[in-house]
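Missing here: one protein chain of the complex. Every other protein chain is in place.
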Amino acid sequence: MIKRQAFFIVMLVLCSELLSAQTRQIINIPDIEGYQTLKCDFHMHTVFSDGTVWPTVRVEEAWKEGLDAISITDHIEYRPHSIDVVADHNRSYDLAKPLADQSEILLIKGTEITRGMPPGHLNALFITNANLLELEDVRAAVKEARDQGAFIMWNHPCWDAQQPDSVVWWDDHSYFFENDMLHGIEVYNWEFCPEAMDWANEKNLTMMGNSDVHDPMEVNGGHRPMTLVFAKSRTIGGIKEALFDGRTAVYYDNTIAGRSEFLEPLFFESLDFSKSPLRLKNKESRVIKITNNSDVDYELELVQPGVGFDAQENITLKAHHVTALSLTGNSDEVANAANLNVYYRIKNMLTGVDESLVITFTFRNN
Amino acid sequence: MIKRQAFFIVMLVLCSELLSAQTRQIINIPDIEGYQTLKCDFHMHTVFSDGTVWPTVRVEEAWKEGLDAISITDHIEYRPHSIDVVADHNRSYDLAKPLADQSEILLIKGTEITRGMPPGHLNALFITNANLLELEDVRAAVKEARDQGAFIMWNHPCWDAQQPDSVVWWDDHSYFFENDMLHGIEVYNWEFCPEAMDWANEKNLTMMGNSDVHDPMEVNGGHRPMTLVFAKSRTIGGIKEALFDGRTAVYYDNTIAGRSEFLEPLFFESLDFSKSPLRLKNKESRVIKITNNSDVDYELELVQPGVGFDAQENITLKAHHVTALSLTGNSDEVANAANLNVYYRIKNMLTGVDESLVITFTFRNN
Amino acid sequence: MIKRQAFFIVMLVLCSELLSAQTRQIINIPDIEGYQTLKCDFHMHTVFSDGTVWPTVRVEEAWKEGLDAISITDHIEYRPHSIDVVADHNRSYDLAKPLADQSEILLIKGTEITRGMPPGHLNALFITNANLLELEDVRAAVKEARDQGAFIMWNHPCWDAQQPDSVVWWDDHSYFFENDMLHGIEVYNWEFCPEAMDWANEKNLTMMGNSDVHDPMEVNGGHRPMTLVFAKSRTIGGIKEALFDGRTAVYYDNTIAGRSEFLEPLFFESLDFSKSPLRLKNKESRVIKITNNSDVDYELELVQPGVGFDAQENITLKAHHVTALSLTGNSDEVANAANLNVYYRIKNMLTGVDESLVITFTFRNN
Partner (left out) sequence: MIKRQAFFIVMLVLCSELLSAQTRQIINIPDIEGYQTLKCDFHMHTVFSDGTVWPTVRVEEAWKEGLDAISITDHIEYRPHSIDVVADHNRSYDLAKPLADQSEILLIKGTEITRGMPPGHLNALFITNANLLELEDVRAAVKEARDQGAFIMWNHPCWDAQQPDSVVWWDDHSYFFENDMLHGIEVYNWEFCPEAMDWANEKNLTMMGNSDVHDPMEVNGGHRPMTLVFAKSRTIGGIKEALFDGRTAVYYDNTIAGRSEFLEPLFFESLDFSKSPLRLKNKESRVIKITNNSDVDYELELVQPGVGFDAQENITLKAHHVTALSLTGNSDEVANAANLNVYYRIKNMLTGVDESLVITFTFRNN
């Protein structure tokens, strides 16, 4: 036998330095009244299914990118590396857990139930034992997940490999939905899925957006797609409650999709501007300096001119910058207005497929 | 005569949009106890001396880059464009003032008294009338500045065009210094000047760092050199008081130079970390996650090991990131320590030519 | 009198270092058969009209950004700085010329004849004396330009300050066009002007794209809008001949607009790929590695499937990268084809308002 003692000591030292080697980005999306805004990715793979990285890599990536919670959701039924990688379905979670604990990444036990369409691919989150889900009958597998208390979501309904001609809601999905076995749907996975957005709104399904990453994550100076979870606490329990309660939004590229009740406070919590009275008069201009502390460049389009004044048609509130919004009086009465209301559409905050959030800026005038 | 009416209307509209066209960066250097940290550049030129931009450009640049205050300091005695640009020495200030007011950039009236060495170039800030400084005798000119209440600083003492062989403090400088005509010195102007740093420390001169920009400002994703002013208010009066009182630091590249009394609070105000007890034991490790909210990557080097534990030798607290600092117990007594003290040198916070700030992290242990 | 001798010596030394202080980018847009592709900007301002920089700044910017030729086109009729800047209309050219010569930037004498609409703003390039164009009657002014041999272009026809409701071709433009007083039109100036593109195609006007920069140029890691001139030589004469002959394209953002006869060779001269036979067979795939040596990310969309094989629907040939294009046989006959033709639309090479270049890749198969 080869003496490896000195060698092992070295390796152990290196392992304890794991976290120190990497700095963690901060994702600047504000909390909203009553909730913490947790940054989560609930869909990803490792060598234990068809991914190409070790489970710990998913935790390191989450730490570096500033996420709060992840779920490794290896396929039960598709494990192309199984000749070389020999383990049960709970193994990727078990391998990732110690590093998740050390780095305070919330690791949610999950898996992907993988079928052709229907019903396609379904993620089960908050399961207790993935091995019990390896069942031939998909309804039995999903039922087992539900019985373990899982939150179940339909993944990438728009994937053209599974729905090449039109994006259909199948009987299976109705069955799952009616039997408390379908709680969420991926509105974003590689690309935005309009049908998923519509169904989420119609059926009150929780909106999810995930990376479904298989290879090492590449963010290229941006951020991965993620689910924003509005949770009462930064705990797995807090996330579970929020998911079952539909308190999410989907953040991808420079866009947030979700319900107005969450998007509106997210927008306003991102901003700072002076509350002192503008004292706008006819033919004069006033400038409001708006600081955007978030990572999102908000793109605004005027919906309706103010009463007695003009405002800019289009304006971008650039992330981590101050933007000047100027108002110009066009009637004598403006001088008497107590407040000035301006209505803007936030083009990159989607509340529906062709709908975006409309907000009202109320500036004190006198 | 040509009818320009329609044309003029168009142009006027454009001018009122000036501010709106540009967003403003935020310079993240924190305030410290008792003072606001104002970001200032007190040395720059326009076409009214040997610069190549109109005075308003200096205000626009300041707005875009996130500065609080600037001074346009055109040379009295060197105006190479004077064949084409015909105006008195107050003109660049007057042209810049309206835009400065609109954008809330504090514009300090200043000028540069320009001679060969000695005494070289001197900026006079907070003057009231630059024209009165056009005097043949340099002592008379500086006296006039002082009589206007000016703060007077020696610019770029290390400039090799004026001090090619060695950097000398001349009799003229002693004369000015002794007669209340020399209050500050440029520690940084294009490059760090060690002699200026020494003199500032020895003679209690206010440390200044400025861009001396002549052409359009280029920041290339970084920031211009600047003077950080620790002021009681964001006003010209607040800056004046602070300058005469020596409450400044110099910020260039990724470095801050100044006195410990300002650098230490700047460092700690930049950071957030948990105050909960570590409960470190022998042969165990604990990780402290330090959030650096400032724009500076702080570079730390261990000065002295802790009592009963080891800490990382070198660590960089990256700007706008979270860094994990790990401590490892190396004696049984560490378990009993109430607090753990770690001593780091902040390599890029200079208190002298070869000296940098040493700080103590005190982490609660029990 | 103040002794400035030592001071002056210093300043002269600095001036001779002007070029050395700055490095020059390289704009990678290839030459095409028979022509050099010159990168030009024919519309810009200085403090001598309503700009905010000294004329030499325009040359420095051109040098740094990699341009071949520029024209400073200060307004004859709009000089808001004229209280302070006192000079005739040739002065900005004269001040810029020595630095242009030193840095081998081709400086074309030009000016902007500035009126309300109609006819709006017209640039006259290759003039000999701008002062003679200061005439009340716009037709007289344009005629004088033509008599000086000028190439005359209509600037920003889409500018909503001048054409707020619809973009109209006025009688004046017909008059100029019919009398050899209108040769080019700005298809791009701050934004793309569809009407200008249509008129350029219909009337065979030379397509121009310029920055119309007033403030210091900001390129933010990209490039300014520019006119690509396909010239027989890198000389002012070569450019003049090319402009009168319509040999231009317009390059802005990541888009090139122009006639197919120039765009097609530009596209293919940008690329390298192997000419060895693919030997594609049914149900097999072959990959062609295409190197794009230009600065443009070409965005391709399949127009028509090949005979006997499939090709990717959408592919981006990223600038300065190698992209793999894969072909997959779908019939047995493909094995016998001598060549494989694939037809792609280059979405960011515009030949008309809603038309883009279609090219044919011909790959040797056997």
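Which chain is which? They are A, B and C, in the order written, and residues in each are numbered from 1.
Simple rule for what comes next: a residue touches a chain if its C-beta (ideal position, glycine included) is under 8 Å from a C-beta of that chain, and two chains touch if they have at least 3 such contacts.
What you see is a predicted model, and the numbers here were worked out from it, not measured in a lab.
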Omitted chain - touching chains that are shown: A, C
Residue, one of A:Glu33, A:Asp165 or A:Asp215, that touches the chain absent here: A:Asp215
Full-complex contact with the absent chain, from C:Arg139, C:His214, C:Arg234 or C:Lys318: C:Lys318
Options C:Asn204, C:Ser285 or C:Asn336, residue touching the unrepresented chain: C:Ser285
Interface with the unshown chain - residue positions in subunit C: 16-17, 19-20, 22-26, 66, 102-104, 285, 287, 289, 291, 312, 315-316, 318, 320-326, 328
Residues belonging to subunit A that touch the chain removed from view: 1-7, 10-11, 13-14, 47-48, 50-54, 56-57, 60, 77-78, 80-81, 84-87, 91, 95, 114-117, 136, 161-162, 215-217
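Quick note on the criterion: only the chains that are shown with their structure count from here on.
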Graph class of chain-chain contacts, one of line, ring, star, complete, other: line
Rounded Å distance, subunit B centre to subunit C centre (Cα mean): 41
Residues within subunit B bordering two or more other chains: none
